[in-house]
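Sharing a structure with you now.
Each chain you see keeps its place in the complex, though not every chain is here.
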Amino acid sequence: MLNTADILTQLDQRRRNYSLSRDLYCDEGVYQADLENLWYREWVFAIPSCDIPKTGNHATLQIGAYPIVIVRGADGQIRAFHNVCRHRGQRLCPKENGSSPKLVCPYHQWTYDLDGRLLFARDMGADFDASQFSLKPVHVQDRGGLVYVCLAEDPPAFDRLGGFMDDYVGASDLSNAKVAFTSTIVEQGNWKLVIENNRECYHCGGSHPSLCRTYSDNPLMTVMEGPNAASPEILSHWDRCDKAGLAARFVNDPGMQWRFARVPLLNNAESFTMSTKAAVNRRMGTIPWNDAGSLMFYHFPSSWNHFLPDHAIVFRLLPISPTQTEVTSKWLVHKDAVEGKDYDLKALTEVWINTNDEDRRVVEENQKGIRSPAYEPGPYSPNQEEGVIHFVDWYVRTMQDRLSPRPAMAAE
Amino acid sequence: MLNTADILTQLDQRRRNYSLSRDLYCDEGVYQADLENLWYREWVFAIPSCDIPKTGNHATLQIGAYPIVIVRGADGQIRAFHNVCRHRGQRLCPKENGSSPKLVCPYHQWTYDLDGRLLFARDMGADFDASQFSLKPVHVQDRGGLVYVCLAEDPPAFDRLGGFMDDYVGASDLSNAKVAFTSTIVEQGNWKLVIENNRECYHCGGSHPSLCRTYSDNPLMTVMEGPNAASPEILSHWDRCDKAGLAARFVNDPGMQWRFARVPLLNNAESFTMSTKAAVNRRMGTIPWNDAGSLMFYHFPSSWNHFLPDHAIVFRLLPISPTQTEVTSKWLVHKDAVEGKDYDLKALTEVWINTNDEDRRVVEENQKGIRSPAYEPGPYSPNQEEGVIHFVDWYVRTMQDRLSPRPAMAAE
């Protein structure tokens, strides 16, 4: 199990544009460092806000060792708390989704207001001061209908990103959306392998027959920088969107932690369906055409998303162990769309249920090969795997800054 | 993983009347220290002696890393041994219960007498001295029909406790009892959380609809000290028992490692049944009335028990890992009671099968919440959780004494 100095050495010695060392994908010490320096310090995607539309609705997730609950208050605000009772530490809300006017602990019924205050604790004696036992808050952001949480005491800035979320995701008007379906799978692979898999389409032709009906595996169509600066087809799509007031142009964090861009689907396809046509009989938000393509938004380390004219798919990944990652996908549709009438659930979900499972299989075999001491880092395709390079560069730089004893500023 | 000094620091710094620190419930090093300083040094409840009524009957259990076998000898005596063949270390008796005139190793048939002596080993050569290869004995006590074992070289005193077991449990005459049913479940929680759960009824109203038909969740009825000194109802029950010669009054170890008391059930209920009536058509031992209530006997770290007029339930807990505990419950009835005639097995067992499962669920959620680094110890209810305070005080004090480099006497 690597210690901080070991990890820093491996980060410092890594070869640029090559995959990472075996330990960085497998080691328990690296996993703990990833949790402490990234997962417990960065903003992490939790849920779309339409997952808890009403007062008293709540949703839970687990970030590393931390159970979290996200609650819609009586004032309509979304708040997040450590999902741990202040009495004897019971997990307060055990289910993924629930609803109740107060948060009542299942063990001894200590009762918390939706804003986290302890309202009632039976038989605790005269000296008991309930005001000292509120639920512990977790930072939360709700922008464009996507809820992010951050476990750090001082979370990183969110304003610039939040502004773009308002603009780009806002066009899908998630406040008038609903969750049509949720899928949760566990991949037997390190979380970084799950992201690397997501950040390239070099594997798509060989892995994703259903996705490839509608999604181009040409990096000119989906990657935006360097050798893949936007192609004429993309540029004309953006011009068209501009005229309709639809935010579409490539915008990114300078460190590539996140990126937005709306791209056309293949051959004027409308949605990620087997038929290539829209799966839902009404569009979301202010998106003007069925062929507006997909707004792609990723955010490291926890999420990628597709916002299509007829539906959106939000993906959340959460690390479980050095070699296990949970991937949750939620399909969102207009809140008034009726299943069986306005959309067929199988047609809506089958392409990405297949795609997720296909990706799971290659990620798991990737982990098995990398576990070999004979594995050595190999070169990324400069053309096809630019997105992977962005990710590993972001990962290595961020970890170096946080693990390094030298002043981070001087080192830039 | 904590070392001894770390553990001692956490024990020394704990806040009285508050739950323990996260590590004390989760850490692998603490678990090993618990095994070495408590489980391998204290008397541990094994079986009711009626589980092995005849010569050659044996029963097995696993205390941490140690497999143990308990055997009824040709002389009627109960002996305990390490369940490990002296040849190549085979687990000698693989099953939970068995019977055979000798103990024959399943691997190469080395054959031991029921008193542990090696009687026969095939083809071991002329120099082989069988007398050097007896089974290794384990200390054993059989008082009042309950068999305890101790792995220590010098076990703690048992005499005072044993005397009370004779008196209190003796009234149920377990020598004329039989095991009607055994249930074994594994709870995904630290053994201390399993005991804490058992030592209070603050959670009963919210968790145990069937038990609460007959068992009072009022601490005045079931806890006996401090703010809950015996209530008038309890005192009058004890007076009635005194007159009938039935040992009933509260008696305890000064350090609260164990306690006996007979308490009435709720509303003159007779037994822990859905009907509130006796489950078995004949009483055990010399208990004079159907409404004699329950003799409650607990002993840390491994057991709690209910001795009712018509049946008894003995509970044994054994640690499996930092976050796993095995709980075995045995329902005992008079040996001449006939299933289907004198009792219905479902009616006899359903209340505590439900109750055990309800407790398992809250214990497992407790473990999940406590695993959070955001967990902090919370206050026990002075009124409702006095029994839990007794347990954690006993635990902390005992571990401090055993882990501490300072002379234990001077520290008192």
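Every chain is named by a letter (A and B) in the order it is written, and numbering of its residues begins at 1.
We adopt the following convention: a residue touches a chain if its C-beta (ideal position, glycine included) is under 8 Å from a C-beta of that chain, and two chains touch if they have at least 3 such contacts.
Predicted, not measured: the structure shown is a model, and the values here were computed from it.
Because all chains derive from one sequence, the complete complex can be expressed as a copy number, which is 3 in this file against the 2 shown.
In this section, only the chains that are shown with their structure count from here on.
Centroid to centroid, with C-alpha atoms defining each point, subunit A and subunit B lie 47 Å apart. Across the complex, subunit A meets subunit B through its residues 65-67, 82-92, 94, 106-109, 122-125, 128, 133, 136. Against subunit A, in their complex, subunit B makes its touches with residues 19, 196, 202-203, 205-207, 362, 365-366, 368-384.
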